[in-house]
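A single protein chain has been omitted from the complex, and every remaining protein chain is retained in its original position.
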Amino acid sequence: MMGVFDVLLLVVLIAVAVGALHGRRLFSSVVLFIVFGLLMALVWLRLHAPDVALAEAVVGAGISGVLLLDALGRLGKGEDEGGDERAD
Amino acid sequence: MLADVLTLALVALGCWFFLSGTLGLLRFPDVYTRLHALTKADNLGLGLVAFGLLWQAPDWPTAVKLLLVWLLGVLASTTAAHMVGRAALGAGQSAWRAEP
Partner (left out) sequence: MTMFLAAVAVFLLLNIALGLVRIVRGPTMADRMLAAQLFSSTGIAIMLVLSVVLAEPAVLDVALIFAVLAVLATLAFTRRLWKSTGGR
């Protein structure tokens, strides 16, 4: 069963990485990068390296996510998607 | 034996709440309803999983850590829900209404 978990984890990880690299919206890429950090921490846990997973958690979820979002705010890169858009 | 049954039941129930939270995120029509689905159902699921795994804990520091994870999760998601909700209201996003 853990084999299924590993395969699924890798597939989702690669999908998220490709989405973050080739997304058209900058903000989506930042969010996908935060998700990538979380999944990467799970990969380190599966490799029996909890210490590396700790570092990945702090850097990926904590520092780099906040820095990227802040940088996006300073760039003034508001998305062109409206605030009042009706969801489907 | 009883501990195993408790773990099985509580973790399975937690999975159900996680599934409903995800479906709520996918199916609900606007930010406010999605906030509602996510921050409540998800943290109930996290609490049930933590409480179920409590019965497998070998010693009491592990059990305390499990409970601490749940407490921090609840605290974090409450804060996040309030901030996103207030920001969405301030940005003037209108709430969803059923089609007449």
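By written order: A and B. Residues from 1 in each chain.
By our rule, contacts are C-beta pairs under 8 Å (C-beta built on N, C-alpha and C of every residue); 3 or more make two chains touch, one makes a residue touch a chain.
Just so you know, these numbers come straight off a predicted model, no measurement behind them.
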Hidden partner interface residues of chain B, rising order: 4, 7-8, 11-12, 14-15, 18-19, 21-22, 25-26, 31, 34-35, 38-39, 42-43, 45-46, 49-50, 53, 56, 58, 62, 65-66, 68-69, 72-73, 75-77, 79-80, 83-84, 86-88, 90-93
Touch list for chain A against the chain that is not drawn: 1-2, 4-5, 8-9, 12, 15-16, 19, 27-28, 31-32, 34-35, 38-39, 41-42, 45-46, 48, 50-51, 53-54, 57-58, 61-62, 65-66, 69-70, 72-74, 76-79, 81-83, 85, 87-88
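We adopt the following convention: only the chains that are shown with their structure count from here on.
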Centroid distance [mean C-alpha coordinates] between chain B and chain A, Å: 20
